[in-house]
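Omission of a single protein chain aside, the complex is shown with its protein chains in their original locations.
Chain lettering (A and B) follows the sequence in which the chains are written, and residue indices restart at 1 in each chain.
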Amino acid sequence: MPELLSVKNLKIEATSYPPGEPPKVVTLVEGVSFDVQKGKVLGLIGESGAGKSTIGLSALAYGRGGARITGGEVLLNGRDILKLDRSGINTVRGAHVCYVAQSAAAAFNPAHKLGDQVIEASLRHGLMSREEAKKRALYLFRVLGLPNPETFGDRYPHQVSGGQLQRAMTAMALCPNPELIVFDEPTTALDVTTQIDVLAAIKHAIEETHTAALYITHDLAVVAQISDDIMVLRHGKTVEYGTTKQVIEAPKEDYTRALVSVRQAKRDEATDQSGTLLKIERVHAGYANGFKVLHDVSMHLPKGQTLAIVGESGSGKSTLARVITGLLPPSEGRITFDGKELPKALKGRTNDELRRVQMIYQMADTAMNPRQTVRDIIGRPLSFYFSMHGAKKTERVKELLDQIEMGPRFLDRYPAELSGGQKQRVAIARALAAKPELILCDEPTSALDPLVAEGILNLLLRLQEETAVSYVFITHDIAIVRAIADSVAVMHRGRLVRFGPKSKVLSPPFDDYTDLLLKSVPEMEIGWLEKVLKTRRMESAGN
Amino acid sequence: MESGPITGPVLTDGTAGETHPRPADLSGVPATPNPAAGTGAIGGTFWRRFVFRRPLAALVLQRLGLSVGLLFAVSLMIFGGIEALPGDFATTYLGQSATPQAVENIRKDLGLDRPWSERYLNWLGGAVQGDFGTSWASKNSVSEQIGNRLGNSLFLAFFAALISVPLAVGLGMLAVQFRNRMPDKIINVISLAAISLPEFFIGYLLIMFFAVKWGVATFPATVYDSMSFIERLSAIALPVATLVLVVLAHMMRMTRAAILNVMSSAYVETAELKGLGMFRIIARHAAPNAVAPVINVIALNLAYLVVGVVVVEVVFVYPGMGQYMVDAVTVRDMPVVQACGLIFAAFYIFLNMAADILAILANPRLRHPR
Partner (left out) sequence: MNLRSIPLSAWVGIAGIAITILCAIFAPVIAPYGERDVVGDIWLPAGGDFLLGTDNLGRDLFSRLVYGARTTIFVALAATVLSFSLGMILSFAAAVMGGFVDQLFSRFNDLMMAIPTLIFALVVLAVLPQHLWILILVMAVLDSTRVFRIGRAVALDVAVMEFVEAARLRGEGSLWIIFREILPNTLSPLLAEFGLRFAFSILFLSTLSFLGLGIQPPAADWGGMVKDNKDGIIFGISAALIPGAAIATLAICVNLVVDWLMKRTSSLKGGRGDA
């Protein structure tokens, strides 16, 4: 069988303009080669900066933001599309190869109806008449499971939900009957329960239409469900390239092995339920404009243990953290810390009460003052709470840096000079500096690459063993819950759905929402998607 | 940010930039702007229902109401604020050496002995009907004087706009087309220099060369009633050119920024990846979204133009509102100053409101509510 797409020895460069320095050329991708056969799916996987999107766009001979393809060949049906002129490339783009972006919300033009945008490429390339194109769009809307497919195309992008937009984008890519579609992290921005629907819709649609695809993602478990082959990338180079079965079940490279096993960690829960540190009782909270976010939420956390609060966006889990810190005083209910009721508002709390509860944020970038050095960032709680100064303070900062496995050479660095994982570690050190009894972790790993995230989780676990600190860990990721939690609270639309020890919460019998949530988390197992869909279909048939 | 027109009044309700903690949307849909926000005291179930059913009309009405309120507040400021300032008109009018008796007489004469609230209401009532009282200096009706001169000023501003708007938009698009290449860089440097030139400098420079050295234009730019249209046009050629140069650089830089913003958006990339031609991308995908910001730029610059005429009229001795006002200020002829101030402010507020409303109308999210 001839190759549909054959990429040979690809090299992509870009010019970067660091402030205050002469521009320099950086290599984004080097020596990457792969083939895609008709109707097959190749998964491109890697961390941020691995060059996977850049490679995907090269199939459309497109360089984003100043990236230039400077070497190699991109053969589409044996013809090198890099050698085509502008009008030649335009006959390929949108007709033979189509693109699905990560953020459909930004990629759709807000000024036009969805239907018009979906059929535009087919019409402009003269592939079908308006009637035919509309018919095909309708068919695709149905295949992708969009609501009211007949009238869906009459709506504007802002009138439909994020998951629907992502499916509409897939319809837009499939409409001209292309031979190849490039999916660029199409489900990354979605909630897990939405992600699985979109994933299933995409898989179903490309199978139905026999379209080949490049599927780009950072999530190996997702790509395992949809691709025939997988290429693992790192720093713009190929790490491993093989069939999905081989890469998932028998990875050859250490890096791939680490990626495969990254989400497998599990921990037994602590059984000791005595000595409650934090108790949340019947808390209601809302914003000044009258919008109520939390309804009657109660939970508690024993000393030295970890409580994971799980939920999707809009579940109120971050709001609960704001309530605990005092940033958002609850309208009803009370919060008890170490046997004493905490004043509701931040202003009413003493410095010692503030010291005992510290917080770690999702975005370490914005959580640290970019104009302060690591020394200042970690040192401030020391001088603020413990009046530590001079050499003593420096000594302690160095100790803390050792504790987060970073060392004294980072003392005078600014946050901008640190990697994402290092920043999060400094944020942890800042929290530790206050010698807290409770640390609130608001999705501290979700912006990080999987291996880096695992390092942070292990660090948090080790610190808990060393200092007996308790964590409230807010997350949307069930795998993290399995890895670190002692007790679990599941939240949905501002209400507590389920609370208890991890072993109880994560085992049947389930309520509907927890069931849906647990089944939506992709697992590193080929055929998992089909299995879940089968049980789901049975459920909907039973309803 | 440039120093000129963009820093016009904001007619928003001030919620921009405030930190309303917005609850994350369940479905991940971008939250629609809440049209009811900021209606404040107007409240009422009828209004609320109206806002819900016709958010667009409600927003436009709100902007209109806000502008009327603003104009009212401005009138209060121009009249009452001045009363609050130190200095007595009568004394200023007669000079420091006047006898108390003379001051008393003049106060009576000008009506300054009545309480200011009464005078304000009189003045406002007259102003609404187009009557601004009589000038202290010439004892003529202010409205009559302004009638003629306003027409002249608008004539000038209209032609300046007629030339500068298409030119600015065209040059802005040219700069985008050649982004970061030579033509763009040249346009950038020239426009940066142009926004730094004071109006009177440009004016005298043009007079020096076109009127004095080469004799191709007339100076001063006097116009009178018996002039033919063509004669008028040739008289205003230089003042119009000055205004165009003043406003062009600003408008062009802002147009460039607005178009560049749209061209770097994800949906233009999508269009490009659909294999559409450049023309189609610009006409169908960029233009509908660039129209609103560009219209906004134009309206703001027209508001700037209103102010620009003041200096240009003085330079060219052109019988317009601006010159009238400056003359009145030097002789402290308050009725004229207040009338001119109010009219200038009204134009400024109106144009800023127009910019706001056009931006609302061009927003598809508001035009097609869910």
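Just so we're on the same page, contacts are C-beta pairs under 8 Å (C-beta built on N, C-alpha and C of every residue); 3 or more make two chains touch, one makes a residue touch a chain.
Fair warning: this is a prediction, and the values are worked out from it, not measured in the lab.
Note that of B:F132, B:F159 or B:Y348, the residue touching the chain absent from this view is B:Y348. Contact with the omitted chain, checked across B:F52, B:F158, B:F201 or B:Y224, is made by B:F201.
The residue from A:L84, A:L354, A:L411 or A:I526 that touches the chain not shown here is A:L354. Contact with the chain that does not appear here is found for just one residue of A:D116, A:D228 or A:D365, A:D365.
Considering A:Y287, A:F384 or A:F510, the position touching the chain not shown turns out to be A:F384 (whole complex). Remark: the residues of subunit B touching the chain excluded from display are 1-3, 7-11, 14, 17-19, 70-71, 73-74, 77-78, 82, 85-87, 89, 92, 189, 192-193, 195-201, 204-205, 207-208, 211-213, 219, 303, 306-307, 310-311, 314-315, 325-326, 328-330, 332-334, 337-338, 340-341, 344-345, 348-349, 352.
Think of the hidden chain as still there; on subunit A it touches residues 17, 19-21, 325-327, 346, 349, 351, 354-355, 358-359, 361-363, 365-371, 380-381, 384, 416, 430, 434.
Here is the rule we go by: only the chains that are shown with their structure count from here on.
Centroids of subunit A and subunit B (each the mean of its C-alpha atoms) stand 47 Å apart.
Within the complex, the subunit A residues that touch subunit B are 60, 62, 64, 87, 89-95, 98-99, 101, 103, 105-112, 120-121, 124-125, 156, 158-163, 189-191, 194, 287-289, 291, 293, 313-314, 318-319, 328, 493. Considering their complex, residues 20-21, 23-30, 32, 265-267, 269-277, 280, 284-285, 288-289, 364-365, 368, 370 of subunit B touch subunit A.
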